[in-house]
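All protein chains but one are shown at their positions in the complex.
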């Protein structure tokens, strides 16, 4: 295998370009056979929602995403890994997060992207608050138990 | 849930535009929260390869992809599903196949995309032959036992 | 009672047999996929060469996968091909 390029990890207010990120991964090495992307999108929540506000813990968010990406690169043979998480206000239909994993074989790309998303959800210090269409600020989004359960699933696989 | 749009299934010689296919899925419904894409890319095979030639069984290829997509839509709550498989000559670095699955939640999108890829690999009637850089026509690509094993994995889950 | 069926071949099965398709009259005693493969191997060296290892030959009847024990009764189109390598 050719050397693994360092993961690309970004936290930014601006939107991202999925096609450009896929191109970057596919051009990075000549042996990339599979690229899996996960794009997380702000849902309209039946028309209630004006926007999601994404708060993060500066410094720790970067460190934690780095740890998650590092673990993924150790576990799977990846040709590249990109993680982009937006902060600030995101409107329904707009992108929130991108995980893109490239590999020689498809299974590594699928598993690594799924792993990174599971840990981003439950370990990376980001919080979502709803801004409603009636002009009020709504509730903080509640964490789902199912997300925490998925983290435990990966830990078991690891042992 | 809003109604599920019919899967988009295409077999074509032309390349596809991943970003356009993601946009189509994300715009199809207001409750799409997750889109997973798999892009299969022609590998350079250490510089030996000039192109892959993709042969298919017209009629059955469409029917089989339709059956696979139909099974995915029955198993998971998807907001949309797109499968595009290229035929003819594909050069190293170029796209071969795209599977894109949209859903309210990420796990359904990941699992459906992985399921469709596994069945495309082992059940859809396509065959790859190598064209080499020295101008000769190389071997037909051999099927991997690991691919057949993955099909059985899904069948067990189903029962 | 003989039956007329269209056979189609793909990838290296097609190359070794030397044709992409043919119409063939099958004798009545050829009633399963496995029996069809035996019958075809008796048609000549190119068939023996293509179908030497019947266990690797995949078969579809009228665009649906079938196993080698499957009946071919009523088939209009029977396809023979190697394991698929798409995706």
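Lettered A, B and C in written order, each chain numbered from 1.
The definition used in the following text is that contacts are C-beta pairs under 8 Å (C-beta built on N, C-alpha and C of every residue); 3 or more make two chains touch, one makes a residue touch a chain.
Treat the numbers as computed from the prediction; the structure is a model and nothing was measured.
A.B. asks: Check the whole complex and report which displayed chains the hidden chain contacts.
C.D. replies: The chain that is not shown is in contact with A.
A.B. asks: Out of A:70, A:93, A:125 or A:138, which residue would touch the omitted chain in the full complex?
C.D. replies: Among A:70, A:93, A:125 or A:138, only A:125 touches the chain that is not shown.
A.B. asks: So one chain is hidden, and I want to know which residue out of A:15, A:55 or A:77 touches that hidden chain in the complete assembly.
C.D. replies: Within the whole complex, the residue contacting the unshown chain is A:55.
A.B. asks: Considering the complete complex, identify which of A:34, A:49, A:97 or A:112 is in touch with the unshown chain.
C.D. replies: Result: among the candidates, A:97 touches the missing chain.
A.B. asks: What residue numbers in chain A mark contact with the hidden partner chain?
C.D. replies: Its contact residues with the unshown chain are 40, 54-57, 59-60, 63-64, 85, 96-97, 117, 120-129, 140-143, 148.
Note that in this section only the chains that are shown with their structure count from here on.
A.B. asks: Quick check on this structure: which chain has its C-alpha centroid closest to the centroid of all protein C-alpha atoms?
C.D. replies: Central chain is B.
A.B. asks: With chain centres taken as the means of their Cα atoms, state the distance from chain B to chain C in Å.
C.D. replies: Chain centres of chain B and chain C, defined by C-alpha means, are spaced 27 Å apart.
A.B. asks: Determine the centre-to-centre distance between chain A and chain B, using the mean Cα coordinates as centres, and give it in whole Å.
C.D. replies: Result: the chain centres lie 22 Å from each other.
A.B. asks: Return the residues of chain C touching two or more other chains; collapse runs of consecutive numbers into ranges.
C.D. replies: In chain C, 87 touch at least two other chains.
A.B. asks: So which stretches of chain A touch two or more other chains?
C.D. replies: 106
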